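Here it is: the structure, laid out below.
Removed: one protein chain of the complex. Kept in place: all other protein chains.
Chain IDs A and B follow the sequence of writing; residue 1 opens each chain.
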Amino acid sequence: MFDWKLILEVIGMLIYATFVGFIFMGIERKAMARIQRRVGPPIYQPIIDTLKLLGKKESVSHGFIYDFGPIFALGASIAALLFIPIANFQLFSANADLIVVAYLLEVPMLGIMLGAMSSGNPYSAVGVQRGLLTMVAMQLPYGLALIAIIQHWGTFKLNELVSLQQAHGWSILVPALFVAMIVFDIVFQAMLGLEPFDIVSAPAEISMGPMVEYGGKHAALLFTQHAVQLFAETAFFAVIFLGGASNLLELLIKQIAVLFIAIFVASIYPRFTIDQAAKFFWKWPTILGIIAVLLTV
Amino acid sequence: MSERKNEDFISYELQEFKLFEPLFRWARKKSLWIVAFCTGCGGIEMPPLATARYDFERFGIMPNPAPRMADLFLITGYVTPKTLKRIIITYEMMQDPKYVLAHGSCPINGGVYWDSYNVVKQLDKYIPIDVAIAGCMPRPEAVMDGIMEIMRKIENGEADGWKRYRENYEYYRKNQDELFGEGWREKDARRWLAWI
Partner (left out) sequence: MINELMIIIFAPLVAGVIAWALDIKILREILGLCGSAVPLALLLRLYNESINYSFTIGGFTLQFQLSTLTWYFAVIASLVGLAMAFGMTSTSKSSYDWLFALMSYTGVLGVFLSADFVGFFLFWELMTFASFMMVLKRNKHESLKYFVLSVIGAYAMLIAIGMLYAKTGALDFATIRQILYIDASMGTITKGETVMIFALFLTAFGVKAGSVPLHVWAPGAYSENDQSYTAFFSGALSKAGAYGFFLIYLLMAYKLYAELGTFHGHLTFAYIIAWIGAITVVVAGFLAVLQEDIRKLFAYSSVSQVGYILLALGLGTALGFSGALFHVLSHAVFKGLFWLVTAAIILQTGKTQFKDMGGLAEKMPFTFAMGLIAVLSLAGIPPMAGFASKWLIYEAAISAHMPLVAGSIFLGSGIAFAYVVRFLYAVWFGQRPSDLEDVREAPLPLLVGMTLLAIPNLVFGIAPGLVTGYINKILGGEVVGGDYYKLVTPTGTYNALLVTIALTIGLAIAGLIYLYGARARKIPVTNTYQSGNPVTEEFNLSIRKNFYKPLAEALDFWLKYSWDRFYERLAGIIEDLADSLRQSFYNGNVQSYSWYLAIVLLILALWGVL
């Protein structure tokens, strides 16, 4: 009746993804610290942070949607993860294609925004406004990069993309798709919430933005969501542009490479304000995206 | 809020994690998050601790602007009544278990400002303090020693400022109301309303 192998794969993949996601968050902090010539926290620090947050002895709530927001965000991140072909585990990826995964990777933001809005704090309202405007700004280059990929390979399905790339070589070896990768990399900074586009949770300006009223177990859920989201997004990048992988170790190396590019860019740049970010996204990344798309028509 | 309303704040039940308590205690020790709230003249001693020379991030300590996610409150220097109101409001927004680390001599006995009309002489009457570090200002090495002390106390289960606050809430509340007057939150909020 149930496909036991699939269920075991799913559970194993979720545990692996959460763990590796936390390690990625730790690598982010450690790499930033090393760049600033400090000793940073140990790599497994976010796991300790999440355990501490889970171990808080009290918890406050501002209503039903406030509680539901982080749960919805984590649920959507897990759902997005299950539809990406990770290494040689197909999971559910034969049933949903690129557009579905791209949408499911944006749904968690809606969940966090819902929760942040219902907490009734002006700082979180400003954070919601900035987060949504960042999303509006980055959708156009994001869409153009994805369209370039789909038009070149001629298919929407992710497992077919992986097999086509393994037959013909990685996506970034095609010049038009290399331009698309540059565009997607810029958008990737905004998707991960790193400088120069981390206006959403600008810590010194608006006290953590949307998450200012979240503490205890809600914050633990949000951290777990960020870990799973990080894993899913880096895996998505690796699958589309870097040819997927045939085993988990190769995928890990590709994900860490992508993550390091993001960290290096983030450690150099200060923060854009939101209208500067919108104007930037609609100028150069859009032009590069249009070039990439017209080259693959 | 003219009568003492205990039930809306302090009298709820706390969760006790019996199974994983040692694990959580280790996690609390290794990942203290500081509320980014710098009072008084000791605020200038925070950046040396955070930057490359005396890096405290290697212990997992991170400044966090939101009090609901943080668990260590640094009182760095003297405390005036105006600041004390904000400290109390922020302290009550933090979630248990929470710890307070007092830098300098001013929170202990008034320090340099022992005869001023506007400085709180004995902070322990209003907010429970876990570890006090003497000095005017203590050097970063002394602050690191204080942080080690707090970590040791958490590990042994002795850092119970939050328990003292809950159990002796009437005492702390009486002292706060004596200093500020009853219903001080609404009065203070309305004072600033004209500026908004």
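What we mean here is this: a residue touches a chain if its C-beta (ideal position, glycine included) is under 8 Å from a C-beta of that chain, and two chains touch if they have at least 3 such contacts.
None of the values given here were measured: they were computed from a predicted structure.
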**OP:** Determine which one of A:L133, A:L248 or A:I261 touches the chain that has been left out.
**Re:** A:L133
Original post:
For the full complex, which residue in A:I48, A:V162, A:V212 or A:A235 touches the chain that was left out?
Top reply: A:V212
Subject >> Positions on subunit B where the hidden chain makes contact >> reply: 12-15, 37, 66-68, 85-87, 89-90, 93, 185-186, 188-190, 192-193, 196
Subject >> Touch residues of subunit A, complete complex, unshown partner >> reply: 10, 14, 54, 56-63, 65, 67, 70-72, 74-79, 82-83, 92, 94-100, 103-104, 106-107, 110, 113-114, 117-123, 125-126, 128-130, 132-133, 135-140, 142-144, 146-148, 150-151, 154-157, 207, 212-213, 216-218, 220-221, 224, 273-275, 278-279, 282, 289-290, 293-294, 297
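Going forward, only the chains that are shown with their structure count from here on.
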**OP:** Go ahead and note the Å separation of the Cα centroids belonging to subunit A and subunit B.
**Re:** 35
**OP:** Give every residue of subunit B touching subunit A within the complex, in rising order.
**Re:** 12, 14-17, 20, 23-24, 27-28, 30-31, 33, 36, 51-52, 55, 57-60, 62, 64-69, 71, 94-97
Original post:
Can you list the subunit A residues touching subunit B in their complex?
Top reply: 29, 33, 36-42, 45, 48-49, 51-60, 203-204, 207-208, 211-216, 219
